[in-house]
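The complex appears here without one of its protein chains, the remainder shown in place.
Up next is chain A:
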């Protein structure tokens, strides 16, 4: 009876650990209500083929809205070519929205902001890292997570001031000599970006 005891405990423990391991194996988050509706509708119409997966199956679920204001802001800065910051905890970010530079602190109200070319500064303690963004969108969620999606972002110290001046002069010349609307728009965009770059380097 006593000899059987440890074996029984061992089997219980192994069963528990196996259950635990099984939980890890199915690491995907639970299907949301919309997905299960889709899956059911699919199965009714097309029973032979498995339904396709949807993006929420590949994403880690976002943290829920906390009741108190958290101390840090979680920032994700993504570009088409890389994620520069993902899940970084910082104190404050200043984003270049079209209505002006906007500071985002933890507990900021939920916002969708369109961005113009300008500087994004990330403040963490005493470090400030500045990136020049080419434009995009910034979402601030109620759970103090900020997503910044831009097409290009370069650290400010990698920008060459001479090339900026040259580009600015070139596009201003193009703007003056532009004839069609398309050319004017393109030249205007070039002038905007280069003057923002200029302001970034000097300011």
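Here is the rule we go by: a contact is a pair of C-beta atoms (placed from the backbone, for glycine too) under 8 Å apart; a residue touches a chain by one contact, two chains touch by 3 or more; residues count from 1.
Here, contacts and distances are computed from a predicted model.
Engineer: Report the protein name recorded by UniProt for the chain absent from the figure; options are "Aspartate aminotransferase", "Trafficking protein particle complex subunit 13", "U3 small nucleolar RNA-associated protein 15 homolog" or "ATP synthase subunit gamma".
Structural biologist: In UniProt, the chain excluded from the picture bears the name "ATP synthase subunit gamma".
Engineer: List the chain A residues touching the unshown chain?
Structural biologist: 32, 34-35, 37-38, 41-42, 45-46, 49-56, 58-59, 62, 76, 78-83, 86, 97-99, 102, 109-116, 136-137, 139, 141-142, 145, 147, 149, 151
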